[in-house]
Each structure stands twice: as C-alpha cells, then as structure tokens.
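The structure appears right after this line, and notes come after that.
What you see is the complex with one protein chain gone and the rest in place.
Up next is chain A:
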Amino acid sequence: MTFIMYLLLFLLILGLVAVASNPSPYFAALGLVLVAGMGCGVLVSHGGPFLSLILFLIYLGGMLVVFAYSAALAAEPYPETWGSRPVIMSVMIYVLGVLLVGGIFWGGWYESSWMSVDELMEFSILRGDMAGVAMMYSSGGLMLIISAWVLLLTLFVVLELTRGLNRGALRAV
C-alpha cells in the first residue's frame, strides 16, 4: 500500500504541475485527467471508495469530457505543449518549489503511509464516507430537495445564458 500511495501522490503532484504550468487548454485537460484519476486513487487508498467513485464518474465522466471536447474544438494554430520554453520554465519552477517544500516538511512524515478512515482495513461495507452521505440525506431530507432544486435552477440558468444562439449572452464574437 505504501508504494502505491507514494506513486499516486507523486503522479497527483506531477499532474498539478502539468496543469499549473499553463500549457494550451487541450493539453491541460490531460493534466486534469491525471490529477482527477490519481486523486480518486488517493481517496480509495485513504478509505473513501464511494467519494472516489462519485468524483470519478461526475468529474471525469461528466465535466472533464465536455471540457476536453470544447478545448479540442477551439483549435489553436500554435498550441503550447510542455516542451515549449515558457511552459517548461514554469514546470521547472513548480517542481523546484515542490522539492523545496517537501524538503522542509520531510521530517513530518511518519512511516510514509496513511491510515485509512475509521481505521478499518481495505475491505468493509460501511465506511465513513457512505455513512456520512446516508446521514446527510436521512436526517437532512430537506437537503435532498434543495439540492435537486439547485440542479434544476442551474439548468434554467445555463439555458437562459445560452439561449438565442447569435443573440445570446454566450457567443463567438
């Protein structure tokens, strides 16, 4: 587990650097995929399989696909990859920063692995995350109604914003 956790955290940081170094959105989406995937892995290893599943399905499966699709549509003639000079410079700087901060806080690591939530082992049915979600919706049934209403409201807002094609608020000028 320790080795897998190490790998996941390392790739998570690498993905964050890949996004933050400001390449073209098309490539940055790849970095986001890496971050989201590794984040899900970290969550699973830390004992939150339900949260990880939700994050994976909704963030990667729903939002990021649409983002990558629209980033691919916005064709740039000269996209900035991680190889180009300003991007590789910021990659260097961020990696140096990570190493520096890691070096400072190195002593704080203990045994290099995380205990999973509730101190259960890897396989169990009732976890903190699932129990938390169940409790939120059973003792707070109003939350469910309000959340559903907010989602519907978001749909209305998006429709109203994108209504009317070339007359609408969102358009290519």
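One rule holds in what follows: a contact is a pair of C-beta atoms (placed from the backbone, for glycine too) under 8 Å apart; a residue touches a chain by one contact, two chains touch by 3 or more; residues count from 1.
Methods note: contacts and distances are computed from a predicted model.
Enquirer: Among "Phosphatidylinositol glycan anchor biosynthesis class U protein", "Defective in cullin neddylation protein", "Ras-related protein Rab-21" or "NADH-ubiquinone oxidoreductase chain 2", find the name that the UniProt record gives to the complex chain excluded from display.
Expert: According to UniProt, the chain not displayed is called "NADH-ubiquinone oxidoreductase chain 2".
Enquirer: Among A:4, A:63, A:126 or A:143, which residue is in contact with the omitted chain in the full complex?
Expert: A:143
Enquirer: Which residue among A:78, A:105 or A:156 touches the omitted chain?
Expert: The one listed residue touching the chain not shown is A:156.
Enquirer: Contact with the hidden chain only, please: which chain A residues?
Expert: Residues 143, 146-147, 149-150, 153-154, 156-157, 160-161, 164, 167-170, 173 of chain A touch the chain absent from view.
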